[in-house]
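Omission of a single protein chain aside, the complex is shown with its protein chains in their original locations.
Take a look at subunit A:
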Amino acid sequence: QNADPQKTAFLLRKAWTLYSVTPLHGFRRARLRDYARLLSASIAAEKQKGLAVEVGVELDIKVALSSLADLRGSELDEAALLVQLSSRSRASSSNSEDKLVWSGWFCSMFGDDLSENVPEHFTCLPLFLTHGAESYTSLVGSWFQKTFDCCFRRLAISPLNLSWMVAMWAGCKLDRAASAVELVFSVPRLSQPLDISYAIHPEDAKALWDTVQKTPGEITQEEVDVFMDCLYAHFHRHFKIHLSAAKLVKVSTAIASAHCDGIVKILHSQYLPGVLMLLTELAISQIQ
């Protein structure tokens, strides 16, 4: 399934904060305009209550809900749902452009594990990605929770999952010159926190992964372990530090980067479905 790269270009090179979402009850795709209106009213009401998002600036928030028909894994997946909040300052002239202040999108990429076990009237879009102020995320999230009886949770990414990501992504073939593969570790139990950044030439990383992976298209835990052990051993040889005892907090490759707090940035449209599929899987396991 290849989504039109032009339509999905806005997803790339942005830092998205990840959430898992339980299935939405009573969601109807035909009612997107109504939902947008209701959400807009809800945000305006919260502003009236004094939960001002921008202090001292008069802003009208316009809400737009749209479907991204091609952004799904299979026909069994629900199409992605995009929520965009734009502002137009009341002070400026009427033909000034709306400024996008927040975006969030729900998505399911091969999320059959969840959707096949769910009763009628439930819509499965387990992955929620946001970009913009936390205050808007909270407003949008609470409205969805109230309206569709669903539950949002921040999606944290464990060191184990981060190592899967770096092994997978470092092994991807890229035609142009790629950026370095970087792993960031945080060293625990020190009086002052210490971060170690380990950068590897992308060709070396890919060459290493190619010697480790036995079947193209398949990855096993053992292969990821061997890959990481090689990196740890190399580092230990030079610096006498056991990175395996530190906490892997962030991985960066030319394909995408991911942080343990559940923040990802996707850099390459070709691998967008692959990354989303992995994130959908993580979201589903957090829900179940």
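The definition used in the following text is that a contact is a pair of C-beta atoms (placed from the backbone, for glycine too) under 8 Å apart; a residue touches a chain by one contact, two chains touch by 3 or more; residues count from 1.
The rule is short, and it goes like this: contacts and distances are computed from a predicted model.
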item	value
Candidate names "Pyridoxal kinase", "N-acetyltransferase domain-containing protein", "Centromere protein M" or "GPI transamidase component PIG-T"; UniProt protein name, chain not shown	"Centromere protein M"
Selected residue (touches chain absent from view) among A:Ser142, A:Ser158, A:Thr211 or A:Gln270	A:Ser158
Of A:Met165, A:Leu248 or A:Ile266, the residue in touch with the unshown chain	A:Leu248
Contacts of subunit A with the absent chain, listed as residue ranges	156-160, 188, 221, 225, 228-229, 232, 242, 244-245, 247-248, 260
